[in-house]
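Every protein chain but one is kept in place in this view of the complex.
We call the chains A and B, going by the order they appear; numbering starts again at 1 in every chain.
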Amino acid sequence: MTEKKDFLLDIQNLTVHYETDSGVVHAVEGLNLQLGHGESLGFVGETGAGKTTTALAIMQLIPNPPGKILNGNIIFDGQNLNTLNEEEKRHIRGGKIAMIFQDPMTSLNPVIPVGEQIAEMIELHQNVTKDEAFKKAVQMLELVGIRPERAKDFPHQFSGGMRQRVVIAIALACDPTLLIADEPTTALDVTIQAQVLELMKELKKEFNTSMIMITHDLGVVAEICDKVAIMYAGSVVEYADTRVLYTNPLHPYTNGLFNSIPDLDEDEEELKVIQGLMPDPTNLPSGCTFHPRCPLAQPECSQKKPEMIEIEPGHFVACPVCCNAFVKKG
Amino acid sequence: MLKYIFKRIISLIPVLIGVAFIVFSLLYFTPGDPARMVLGDMATEEALQAFRETEGLNDPFIVQFGRYLYKATTQADIGRSYVTKRPVTNEIMTVFPATLKLAAFSMFLAVIFGIPFGIISAIKQYSWFDSITMIFAMIGISMPVFWLGVLLILFFSVRLNWLPSSGFGTFSAMILPSISLAAQGVAIVTRMTRSTMLEVIRQDYIRTVRAKGQKESLVIWRHALPNALIPVITIAGIQFGQLLGGAVLTESIFSIPGVGRLMVEAIKMRDFPVVQGGVLYIAVAFSLVNLLVDLIYAWIDPRIKAQYR
Partner (left out) sequence: MSQMKKRKMGNFGEIMRRLKKNRLAMFGLTIVVLLFITALFADFIAPYSYAKQHLSDAFQAPNSKYILGTDEFGRDIFSRIVYGSRISLQVGFIAVGLAVVVGGFLGAVSGFYGGKIDNLIMRAMDILLSIPQILLAIAIAASLGPGLFNLMIAVGISSIPSYARIVRSAVLSIRNQEFVEAAKAMGSSDFRIIMKHILPNSMAPIIVQATLGVAFAILTAAGLSFIGLGIQPPMPEWGAMLSGGRGYIRDYPYMTLFPGLAIMITILALNFLGDGLRDALDPKLKR
């Protein structure tokens, strides 16, 4: 593996549980993930795989009760975020790591004008007066394509797409090193989706922000991400450069995902689905969490949780079976 | 905004007419002969007939109601007391201020104590503070206002002799009645504030603010509170109505010279114009308070304000 010091973000063996009335939800189990400076990582998985929980863990925003980071290290720019005190964590939130959430319709405070909401971010992390903060906020609005006169308007006066732009403006207001975007375009129309993605691409280039883009849409990943991590039931199962993963997916789950996308060129009669259902997070399968649904499953798969294997430089898979097959092939 | 105010005031009119209709109908259909009530049992048949003619008591219902409405709106004349023969309006206006003072002070107490307790309970949900507050709130809602008043008198006036048990002139005289009236109000405001706070804290935009790195105290104070208090204002308005109703009972217990006590005495003496007149005036006061609450609500909540810009 590459030198640990090179990574902007290094998540080691992260485990997050939620204690609920119906049992303990194993949201994230032994997750490992790295992100380099200036990189954008696509974090892909179905709903319920644990992507948002991972993001919240990085932000140290896991609601407690009922959630808890049980184990693991989140090393950001040399510091282990799990060990910081509350004030240090607040310093990082918004200032160094910013997050965009999924639903723009509910992410903004309905009774405060949007300009002020952006200015709040600036006031928290930069040493400026209220007026200066507001001026900068207005500049941010222009940057995301909203007319500056609208700074005193309230969220309900904006459409979904425009609200998401405001959210982006808030997130980037203090030039964070890392931006985490949790399905930022899922709640938007397809045409608006394209606009917002374009905006994010431009801003990413301009600010040179590293980014983690959480999504379940492989198309979005192809558009905007350098690297991809595929997540299933609480841990990462495959990780590689986008181009590498898309041309040579190895993990059976990844293959299932790609296969389920209907091919316009082929004559298909049935949609290909991955057999079975997502496991119950309060009752995960033993060993490899995917083994009940896996076409390549071997007896060992139900006994031992597979480790990430670097099958080729920069391409990691958590499946010994397909690795053996790959090695045999070539 | 002015358009909204105007609209609201206009819509108040049919409601007040409706209330007048109810009050008048109740008066009209109350068993008993008004002529006899005013002139007494000794009156002759001619005197009774003459009275009925001059007062227009033989006219059809609609005509009488129209006359009632006209007199009420133009001269504030809603009849005379059967007992004192003085205009009902005068009787009520003499004592109304005391009732308003009592209700307003109780409302004040309810808000001053209810809101902070509700907020803290919501923030520290599941804590012992929360549990105890909720139990007290439950007791507050369940305790009859007249029983509480009696108990307070028993302890603080009779046994301890700290506070007076009647009258309303001095500040110390106001304490016990206000507390007994406010108890229910405090309980309701506490519960309501707690529940709106709990809902607001779970909203996405609160998470957004935390993700900005904002201090928790400001998250609550600047973001959660303003959103949570908006529905509480509406409840406060409705509470005022309940307080006015409860004042009737409280005034009896503490011998406060207000509309409530006037009405209770009038009930005993079967002086119906005063009883119904009291109801009418209180309903008007209540409607005005609700109007005020609606306007405040529209002014505070930008979503509503924007509709009428």
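What we mean here is this: a contact is a pair of C-beta atoms (placed from the backbone, for glycine too) under 8 Å apart; a residue touches a chain by one contact, two chains touch by 3 or more.
Nothing here was measured: the structure is a model prediction, and the numbers come from that model.
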{"item": "For the chain not depicted, the shown chains it touches", "value": "B"}
{"item": "Selected from B:I5, B:A104, B:M143 or B:V219 as touching the chain missing from the view", "value": "B:M143"}
{"item": "Identified contact with the non-displayed chain, of B:I5, B:L100, B:I175 or B:L198", "value": "B:L198"}
{"item": "Missing-partner contacts on subunit B, residue numbers", "value": "14-16, 18-19, 21-23, 26-27, 29-31, 125, 138-139, 141-147, 150-151, 153-154, 158, 198, 241-242, 244-246, 248-249, 252-253, 263-264, 267-268, 272, 275-276, 278-279, 282-283, 286-287, 290"}
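The rule is simple: only the chains that are shown with their structure count from here on.
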{"item": "Distance between chain centroids, defined by C-alpha means - subunit A, subunit B (Å)", "value": "54"}
{"item": "Residues of subunit B that touch subunit A when the two form their complex", "value": "126, 203-205, 207-215, 223, 226-227, 230, 300-303, 306"}
{"item": "Subunit B-touching residues of subunit A, taken from the complex the two chains share", "value": "59, 61, 65, 89-95, 98-99, 101, 103, 106-112, 120-121, 124-125, 154, 156-157, 167, 170"}
